[in-house]
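All protein chains but one are shown at their positions in the complex.
Note that the chains are named A and B in the order they appear, and that numbering of residues resets to 1 at the start of each chain.
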Amino acid sequence: MSKRLRDCSPLNWATGCAKAPGLDRSKVAPYYNIGALSIVQPRELSRVPVAQFSGEQSLMIHHTADPNPDLGFPDPHQDSFSKNVLGFWIYLMTDCLIFATLFVTYAVLHGSTFGGPSSKDLFELPTAFAETMILLCSTLTSGLAMLAAVKSKTKQILIWLTLTFLLGASFIFIELSEFSHFIREGHGPQKSAFLSSFFTLVGTHGLHVSVGLFWMLVITFQLLIAGLTPATFRRLVIFSMFWHFLDLVWIFIFTFVYLLGVA
Amino acid sequence: MRIRKKPVARVLIISACILLFILLMQPLQVIKFRRYIDILFPAGIIGIKELDMLLIIQGLMLIIVLPVYLFTFLFSWWYRSDNKKAIYEPDLVDNRLAEYFWWGIPLVMTLIVAVFTWYKTHELDPYKPIESDKKAMTIQVVALQWKWLFIYPEENIASLNFFQFPKDVPLHFEITSDAPMNSFWIPQLGGQIYAMPGMKTELYLMANKEGDYKGSSANISGEGFAGMNFIAKATTEEEFNKWVELVKQSPNDLDRSSYKKLLVPSSYNALELYKLADSTLFEYTIMKYMHPQKE
Partner (left out) sequence: MFGKLTLEALNHEMSQNLAVISMVLGGIAMIALITYLKRWKWLWKEWLTTVDPKRIGIMYIIVSLIMFMKGFADALMMRLQQALSVGASHGFINANHFQEVVSAHGTTMIFFVAMGVMFGLLNLIIPLQIGARDVAFPFLNALGFWLFTAGGMLTLVSLVVGSFSATGWLAYPPLSELEYSPNEGVDYWIWLVQIAGVGSTMSGINFFVTILKMRCYGMSLMKMPIFTWSALCAMVLVIFAFPILTATLALLALDRYMGMHFFTASHGGNPMMYINLIWAWGHPEVYILMLPAFGTFSEVVPTFSEKRLFGYTSMVWALIVITVLSFVVWLHHFFTMGASPNVNAFFAIMTMLIAIPTGVKIFNWLFTKFRGKVHFDTPMLWFFAFVLNFTIGGMTGILLSAPPVDFQVHNSLFLIAHFHGMVIGGVLFGFFCAFTYWFPKFTGFMLNERLNRYAFWCWFGGFLLAFMPLYMLGFMGATRRLDHYDASTGWQPLFIVVGVGAIIIMIGASLQVIGLFTSFLDRKNNRDGTGDPWNGRTLEWSIPSPPPFYNFAIVPTVDQLDPLWAKKRGKEPPQKDYEDIYMPKNTPVGFLIGMLCIVFGFAMTWHIFWLALICIVAIIACLIARLSGEDEHDIFKAAEIKAMDEALRKGHKRV
């Protein structure tokens, strides 16, 4: 096999130490040289003269030094921003299908109460409404965090992100109290198919929201350590897609499970 | 370029021989095993109609399949690389007419088969009663672990792994399961239908001839499911009535408690005959999955 240029063993991926001979370090913004993180610059920005990283440029699909890129064909220069965003849209589609399966199961099983309580007896709309409002607000704050990111204002990002986290956490808190209330009353998910499908559908959404909360913690941590870099910006974009998607799913849950369940 | 010459003739001849051998084996098998091939020699009206449909669709399919085999052999032989007589046209990549042909003809054929299938599916719906001047006889079927229970609600008798009925009388089966999903199948009389706990499926069959017909479960339901074989016996009307009288004198009663004994898993059970002491047994078997029962 051909010789490979290696400056470090594959185990040192965290410290990353491939050197790029010929790269003029003076043109590279200082935040690339952060301790434990890589100091290799992604190709797409190696020839863009930028003193301060701009989120707006990451929104361009064709990341190339060519001033007149041929937009008729996809960028073959492995632009990781557009690839990752497309990839995450596809992942969201698979997640959407998982929810679709759970919705369909709920639709089929929601009448199978085995003699127990039905949705009309159990659901309380004020709780669901409060959850909806909280989630809608958190979508707003996460959108504002994205706007701050495009303007490269790291402190604002952190503020909005924290608000999103608090709102999301209160959503989870309310949902968990609703669940524990049902269970204490003897209407746990083991009691009937209807209850199983309700707890699973709403619970899966809650699980996704919890993952989102954890994700926000990790992103906050990364922003504090590395600041806004092409990679952290990309991850923020992807996170906000995820968060908006979860709000969309909740709208469906609110409509088809709670509103129609009580009607 | 490393394309070596290969003996095409040998490949084509040997594969043709293998195919013809397999083809020849089919009618030979039918002749040798005639006694056992239930589906090709049905004894019930439903089975006969289903076989007719099979043969018609098979015939229609051959219209498309035979040209495929023909062209495969023909083109492989004629256009082999060392055939100087064949025309070589490397840029022949499209022909509208050909595309219309082989999108069009299969589409037309499929539409024909589709319309035919639509009508036949409605005609042969398991839930559709069989037209006859005789009144249908109801038999309730419960699939258990790993045996079949047959309940005659009108005659008030029941039997295990066996049931008898008069020929030329439509049978109306009401089928459920008190076990995992099974499938009620008597190949020589007609098609099967699933037996599912908490649900009732229906099937109409009728026997045209007297005989002992083998039945089985066509869906895996646990360790002993291979032992879920039963006999469906078609007799004359008088013999059937005599048999009913015989069963009514059986010392065994089928009620809730003896039914519970049947729920204990066992396989390859011998034939049993019962008097039906609880006529709500079939409904109970279904309803206990739908609502919590009192006892």
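Heads up, the rule we're going with is that contacts are C-beta pairs under 8 Å (C-beta built on N, C-alpha and C of every residue); 3 or more make two chains touch, one makes a residue touch a chain.
Since we're looking at a predicted model, the values are computed, not measured.
Among the residues B:Glu154, B:Glu223 or B:Asp253, only B:Glu223 touches the chain that is left out of the figure.
Of the candidate positions B:Ile13, B:Ile39 or B:Leu246, contact with the unshown chain belongs to B:Ile39. Although one chain is hidden here, its contacts on subunit B can still be listed: residues 1-4, 6, 8, 11, 14-15, 18-19, 22, 25-26, 29-30, 33, 35-40, 47, 49-51, 53-54, 57-58, 61-62, 64-65, 68-69, 71-72, 75-76, 79-81, 86-95, 98-99, 102-103, 106-107, 110, 113-114, 117-118, 120-122, 124-128, 179-181, 183, 185, 187-188, 190-194, 196-199, 201-202, 214, 216-227, 229, 288-290. Against the chain not shown here, subunit A presents residues 1-6, 9-11, 13-14, 16, 18, 20-22, 32, 36-38, 40-43, 73-76, 78-80, 82-84, 86-87, 90-91, 93-98, 101-102, 104-105, 108-109, 112-114, 189-194, 196-197, 199-200, 218, 222, 226, 229-231, 235.
Basically, only the chains that are shown with their structure count from here on.
Subunit A and subunit B have centres, each the mean of its CA atoms, that are 51 Å apart. Subunit A makes touch with subunit B in their complex at residues 114-115. Within the complex formed with subunit A, the subunit B residues making contact are 290-292.
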